[in-house]
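What follows is part of the complex, with its chains left where they were.
Going in written order, the chains are labelled A and B, and every chain counts its residues from 1.
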């Protein structure tokens, strides 16, 4: 798709400095953008890249200076970052135009489909499934019986929603994510053989939730595994049965939350973090990447380490961990000197 | 689905105390169950929740007291936990009734299908594949040429079984699991370029095995990657080529086992654990979450840490790790005092 500076300026209500007919066909960061790309400059920090940027059109905040006699086209706005964000939203809505029901797809006659939805070829929608308005169900999606999908939700190719699970409105679930697989529940007998405990609960996902590629969210043993409104999960995250992830919590890739744990609101959990089962994390907790949380955690805690401890304490201890050979050496020398003294004394 | 207390009592051979016509439409844990739910109380530990539980029907072990004049309906049995488990099995068998061959599906004419199997729409079954009786092959499953699936096995939507792999009887494999992808084998040349070593072995999975969502089990270079009877794998576990996982071993989510390693029987391996390649773990080994095992391990060992060591030694060392700043401080003070003494003396 190609757009002229004039079109863009109109959309973001900006003022053109340069040639209004300059056209662009893609986006780029100011330090990487090539010819024919649109970029933006919103922050003093990136000003140094402005001189050499090959971008053809540059959206710039009004507090930043435009070089004199520049061949490139500028669009001056109040806040270049906000303008760019709006533009990207517009671009996405223009380019993600899939619509209609493609064939062959398998939609059970009892399913209720909202208006203006897209169902890709080879998608499977089971009995009594309810899908809201404006949803996009990509190819190879599987939605089993009695599941509910809220308005404006996008399920990318290959998402699997097991029976009776509920996904809210305005959610995005990326390819390969699995919602509602069985929780990991087994009862050992006296011979060490494990017997399955049926998992008859479900998964309930709130509104404005984004779930990354290849995440797995297990259904509850009984009741629900719950992902509250506004939660953002990166890729390959594991959420076990009966977990609750609180509102607006953000979790980075490859983290795992063990069974029945309650994560509070507005947590920020780093990549590859493990959280043990049956514990409770408060609100506004920060956990550094690769940490292992294995106890209840108060609001506003900052954690690091495996097992996790206060982040600043962990950093201090780790400084001395690095120095352990030196520390040991010092101790040995002191011991020697002391014994020497004693002999001499 | 709705059931009355009378129906439930009959199935589990219990005695009704209260209104036999009370009906329930779901299950709940005693502390969470809402009106219209069935719950159970088997353990003194949870007795405190009994008073306020909103469950409509409560299965209760005969050694626990039923409150006087209670409006709720109770079903008295010898062992409420066992009764509940039986009920959940029954419920699952009633609700998971998929059957028949849905269209369009792609089943090669040379494939041998057992009796009473379910094949979902968009499932793909290749040449010479053998599928046992009562199997459930959900939509979007791919079973490549010459693979074998034993009786009563369930492959959920999107499971991929590469060619020549073998899955036993009574197995459950969850969505997104990949069985038989190539092992990670490359030979570097003198220029640091890696050349693929073809992986011509397979994966052999025993009976009563459960494999979680998005697990990946690579085929052997030659021979077989082997998952023995009764193994239970949680979600997102990686099993590399030529690994053996011994009977009744249980592995938690996001753990990874590197190539050619042999895991013994009845191990319990925690979440996010890494096990190095070409080593051997004995039987009844326990590994704490996030540990990294990198050497041969004796039977009944308990491990923790990365790299892993004896679990109780790790815990002791970690106590002092937390105190390292304090320890360093003490050492410095002692050194100072000593030098002071020397000067003075």
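What to note about this one:
The rule we apply is simple: a contact is a pair of C-beta atoms (placed from the backbone, for glycine too) under 8 Å apart; a residue touches a chain by one contact, two chains touch by 3 or more.
Quick caveat: nothing in here was measured; it's all calculated off a predicted structure.
Depicted are 2 of the identical subunits; the complete assembly encoded in this structure file consists of 3 such copies.
Here is the rule we use: only the chains that are shown with their structure count from here on.
Taking the mean of the C-alpha atoms as each chain's centre, chain A and chain B sit 25 Å apart.
Chain B makes touch with chain A in their complex at residues 26-29, 32-33, 39, 85, 88-89, 91-92, 95, 102, 104, 120-122, 138-140, 156-158, 172, 174-176, 208, 210, 212-214, 230, 232, 234-236, 248, 250, 252-254, 265-266, 271-272, 289-290, 306, 318, 321-325, 327-328, 331, 334-335, 338, 342, 345.
Partner chain B is touched in their complex by these residues of chain A: 104, 106, 122, 124, 140, 142, 144, 158, 160, 162-163, 176, 178, 181-182, 184, 186-187, 192-198, 200-201, 214, 216, 218, 221-223, 236, 238, 240, 254, 256, 258, 272, 274, 276, 292, 294, 306-307, 309, 313, 316-317, 320-321, 323, 327, 330-331, 334, 337-338, 341, 345.
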